[in-house]
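Removed from the display is one protein chain of the complex; every other protein chain stays in position.
Lettered A, B and C in written order, each chain numbered from 1.
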Amino acid sequence: DAPIALITGPCQLESLDHARMMADRISTACAPTGTRFIFKASYDKANRSSIGTRRGLGIEAGLEILGRIREEFDCPVLTDVHLPDHCARAAEVCDVLQIPAFLSRQTDLLLAAGETGAAVNVKKGQFLAPWDMANVAAKIESTGNARILLCERGTSFGYNTLVSDFRALPIMARTGWPVVFDATHSVQQPGGIGATSGGQREFAPVLATAACAIGVAALFIETHQDPDRAPSDGPNMIPVDRMEPLIARLRAFDDLAKGRTGAQT
Amino acid sequence: DAPIALITGPCQLESLDHARMMADRISTACAPTGTRFIFKASYDKANRSSIGTRRGLGIEAGLEILGRIREEFDCPVLTDVHLPDHCARAAEVCDVLQIPAFLSRQTDLLLAAGETGAAVNVKKGQFLAPWDMANVAAKIESTGNARILLCERGTSFGYNTLVSDFRALPIMARTGWPVVFDATHSVQQPGGIGATSGGQREFAPVLATAACAIGVAALFIETHQDPDRAPSDGPNMIPVDRMEPLIARLRAFDDLAKGRTGAQT
Amino acid sequence: DAPIALITGPCQLESLDHARMMADRISTACAPTGTRFIFKASYDKANRSSIGTRRGLGIEAGLEILGRIREEFDCPVLTDVHLPDHCARAAEVCDVLQIPAFLSRQTDLLLAAGETGAAVNVKKGQFLAPWDMANVAAKIESTGNARILLCERGTSFGYNTLVSDFRALPIMARTGWPVVFDATHSVQQPGGIGATSGGQREFAPVLATAACAIGVAALFIETHQDPDRAPSDGPNMIPVDRMEPLIARLRAFDDLAKGRTGAQT
Partner (left out) sequence: DAPIALITGPCQLESLDHARMMADRISTACAPTGTRFIFKASYDKANRSSIGTRRGLGIEAGLEILGRIREEFDCPVLTDVHLPDHCARAAEVCDVLQIPAFLSRQTDLLLAAGETGAAVNVKKGQFLAPWDMANVAAKIESTGNARILLCERGTSFGYNTLVSDFRALPIMARTGWPVVFDATHSVQQPGGIGATSGGQREFAPVLATAACAIGVAALFIETHQDPDRAPSDGPNMIPVDRMEPLIARLRAFDDLAKGRTGAQT
């Protein structure tokens, strides 16, 4: 088993300079442990809680930036897609297309993403059971695409709250596809503070540690230099200056889980 | 308060003949109580549980049929839309555009539907709290559209199960928009039988009765002449030959709730 | 089907004078519709959220008061029991023993209550499925007791929140035992305001109406002359001066559900 990869970056693209700064700081945070990272950022927040919030730079400006990051930092890049006809365009630049959780049952989007040949990371819908993801993966498989990732990001638990059911990790792994754990969205409180979503940033490292101990292929962790001023998902993002020790700690649990240390496994 | 309207029809369009037969039987079932109905059918089931199930006739063939039903039966028609660029085309034919529950936070779809000027019926996402629907409605309101309906259709409750929280009806009514209760999807068991969704048809009339007693503007009830052989949602549809007595019973509760009888209200 | 009975009274006994005043006002509220009521009050709140809250008068003083109410108002009385060895004593005075929801799986308590020969009203645990209540009832049936009531009072839904699943009413009715709906505890927010439970009093009449429309044998509604100053459960109790019109409205729905009016059922 390979060491965990990290899907990380700011929730939304703000500017080329911002993306560069973030990629640079992430790169620095990953270096001591040699952790591979996939730079993640959204060009469009297509399902914000309310209309009066920032959506992002749009597909053309966004892909332009992601392409620059990819080239300058020699790292794979990921973005989420919301409409079938965005997939081909996004795949020209991105190594991984991500299907948002709310859209995880939209057949046309899954097929369009699959048909690009890019890797596809599907977030498990908050309304789905872990075993339902086999049907989701099968939609992508039907395109001949064999680069699928299944990502746990929390399940609806009462109102405005998610819960992480860690049984989901081994259950989704039964599909044979690599499993990702999204630590920062799992602690989101959707719609929890009126017109935007709240979050419990302090629990993201707790849940990420648990996921590494159980064993995952990758972690998804959004980060920002100043989460409280980020245009979206601030309440659950990890400050980028805390990423290096967090990654080191997660790697230690990943090493132990995957038998790469002298531990009594 | 006007008597309840009924949004009803088969889950998916099968053919013009089938739609005609269903509209005819629905019309007959509604006649004794003078119940107004909106004919509902989908031209595309865009989020089926799995890839190997029937999706429908497609937008052009579907709208052609809906247009004929509208004309022949002189009734409003409703269909659900899944992509922003379908909205304008669908609104040429349909009186009401419906936003599927999974898509109830997709800003572009809500705006595109709102901009058509057609009435918009938004199903509350299984992952949303009732109070979150105020933000959803506000997205449509931002287009100047003032013909919005908010529809309760069940909330995620553990895996593969929905629960109907009837507090949602008065909470959503606080927005000022008419509230609809979807009795047949509320008893769905999403993904509950492997590659398709199960359902508990026997409880749809129970929940519909409760909704009428509390007070709603409309009920959504899918129906079919032979639900067990319907191409989708069979387990929760009501056989069309049971619709007339069901409507009569629901109307009695609606009359009582709205003070149209001699009851001690 | 007999008209609904009402299980009603203050959450906890405060004094003989208070109980008399409440019984008198309840009696007056029930008179116009001829609604039978069972006077309910607790002599001990044995599972308060926190230690620093009032528990009640204790079993001897409490039963003394309940006995007086029973005699003076010629009405059946109900109290909840928490320990097996309280059952026989409570049954000397009370017509109905009630098993609290948290204790609905405690075999010894169910058997002890059953053995008294008094009627037994079991609240469904917040952690139980409706079909689990058949096993609960079977424990009481094993004592030869055939006067069992099963009471829905909400199911855990995320943290500090209950949801009323109205499918539970027909499911529990399959046992053959009369079903009760507890409208005031169903809107409780357990532990919701720190050291005590919150509640959403405004929704109790909504849910009670739904239950009557579906059809129940009895409603459980706690009431108080000044809920905001009641020693327990204030946030969800109905002010006693609103009971008469509420009962009249509920009776109208009950009459319709049970076919006692000229409605088209």
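The rule is short, and it goes like this: a residue touches a chain if its C-beta (ideal position, glycine included) is under 8 Å from a C-beta of that chain, and two chains touch if they have at least 3 such contacts.
Since we're looking at a predicted model, the values are computed, not measured.
J.: For the chain that was dropped from the view, give me its touching partners among the shown chains.
T.: Across the whole assembly, the hidden chain touches A, B, C.
J.: Using the touch definition from the top, which of C:T79, C:Q106 or C:S164 touches the missing chain?
T.: Of the listed residues, the one touching the omitted chain is C:Q106.
J.: Which candidate, C:H82, C:H185 or C:R249, sits in contact with the chain we can't see?
T.: Touches the omitted chain: C:H82.
J.: Write down which of C:Q12, C:T155 or C:T209 is the residue touching the left-out chain.
T.: C:T155
J.: What is the set of chain B residues that contact the non-displayed chain in the whole complex?
T.: Residues of chain B in touch with the missing chain: 157-159, 161.
J.: Touching residues of chain C against the unshown chain: what are they?
T.: Residues 46-51, 55, 82-84, 102-103, 105-108, 125-132, 135, 138-139, 142, 155-156, 159-160, 190-191, 195 of chain C touch the chain absent from view.
J.: Determine and list the chain A residues touching the chain excluded from the picture.
T.: The list for chain A reads 33, 155, 157, 163-167, 169-170, 187, 200, 202-203, 206-207, 209-214, 248-249, 251-253, 255-257, 261, 263-265.
Methods note: only the chains that are shown with their structure count from here on.
J.: When you average C-alpha coordinates per chain, which one falls nearest the overall C-alpha average? Tell me, please.
T.: B
J.: Have a look at where chain A meets chain C and say same if over half of the interface residue numbers show up on both copies, different if under half do.
T.: same
J.: Hey, how far is the Cα centre of chain B from the one of chain C, in Å?
T.: Between these chains, centre-to-centre, one finds 36 Å.
J.: Whole-Å distance, chain A centre to chain B centre, using C-alpha means?
T.: 34
J.: For chain A and chain C, what's the span in angstrom between their mean Cα positions?
T.: Here chain A and chain C have centroids separated by 48 Å.
J.: What parts of chain B, by residue number, touch at least two of the other chains?
T.: 155
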